[in-house]
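Omission of a single protein chain aside, the complex is shown with its protein chains in their original locations.
Let's look at subunit A:
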Amino acid sequence: MGAPPRGRPCLRACSVPSRAEPSRSRRMPGPRALLGLGLLVAAGVRAGGRCPNRGWDRSWDRDRERCRPHRAMHGPNAGSGPRGLRFLGQDEAQAIDQELFTEYKFSVDQLMELAGLSCATAIAKAYPPSSFTTSQPAVLVVCGPGNNGGDGLVCARHLKMFGYQPTVYYPKRPNKPLFEGLTTQCQKMDIPFLPEFPAEAALIDELYGLVVDAIFGFSFKGAVREPFGSILSTLERITVPIASIDIPSGWDVEKGKADGLQPDMLISLTAPKKAAMHFAGRYHFLGGRFVPAALQEKYTLNLPPYPETDCVLQLT
């Protein structure tokens, strides 16, 4: 999995930097398998759990009550969020995407870069490197075969810049310059690419403090092809938090999936999709701060204002 970065001391002052070292301290007692996700994360994250909430700008204060973290906001009965924030259907999401490329002449590269940066930024806000109990802030980024995977590659690169130790698993790579370029950029930043997926959930829990789910996005339809079926089965059994990019992979983009992945964080890009109404994790961020005002109006997105020059907005 690679040594700690050159020249940088091990964060937890352990003499052997190997991540497989079983005696490395984890603060929770007892078999990991018996602990629910909530307890595990609470023990693993600094007191207070949440990162400093820089998502609240002064102008947002009067809406604070409506934006207080509240699961019901995202429950199946919630039709809209703060200030009538709309949750998009799959067709709408695809239409907006198309319009950004054909009418507004954005390139896929541009938007993917901004999207990936948003994801890394949101992760850094919710799971700062200092909150990891693994000896390094190790993150596993699982990239799927399409654009969601591309978002994941960009995210991995920025996570590295932000002081994390990302590792990528990228089994199905499109034969296109965009993805080849992103892969090269990661490799040149010394981000390792796993030759195979960790065989068991327990191994992932041991090695990483967070998993980024960049497998499927808003274009996902139909059956899950291998190797992603097995990957998702494994991910459904891990106890470390999962941050999903745009759509929890395997979920129906509108209806969700009750017995599917249960991520702790969701980063909705551009605008949340209907699936987000079924999201029950702790952190829902909005990213992809590139939607022109005219497009927001055309689709009545009702996006809340982003704080200052931040590229992410914390919704819950």
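Simple rule for what comes next: contacts are C-beta pairs under 8 Å (C-beta built on N, C-alpha and C of every residue); 3 or more make two chains touch, one makes a residue touch a chain; residues count from 1.
Basically, contacts and distances are computed from a predicted model.
Participant: Tell me the UniProt protein name of the chain this structure doesn't show, selecting from "PRELI domain containing 3A", "ApoA-I-binding protein 2", "V-type proton ATPase subunit F" or "Transcription factor bHLH63".
Facilitator: Choosing among "PRELI domain containing 3A", "ApoA-I-binding protein 2", "V-type proton ATPase subunit F" or "Transcription factor bHLH63", the correct UniProt name is "ApoA-I-binding protein 2".
Participant: Looking at A:185, A:219, A:262 or A:302, which makes contact with the chain not pictured?
Facilitator: Once the missing chain is taken into account, the touching residue is A:185.
Participant: Touching the absent chain in the whole complex: find that residue among A:120, A:155 or A:215.
Facilitator: A:120
Participant: Using the touch rule from the top, list residues of subunit A that touch the missing partner.
Facilitator: Missing-chain contacts on subunit A: residues 103-107, 120-121, 124-125, 161-162, 185, 188-190, 289-290, 292-294, 308-309.
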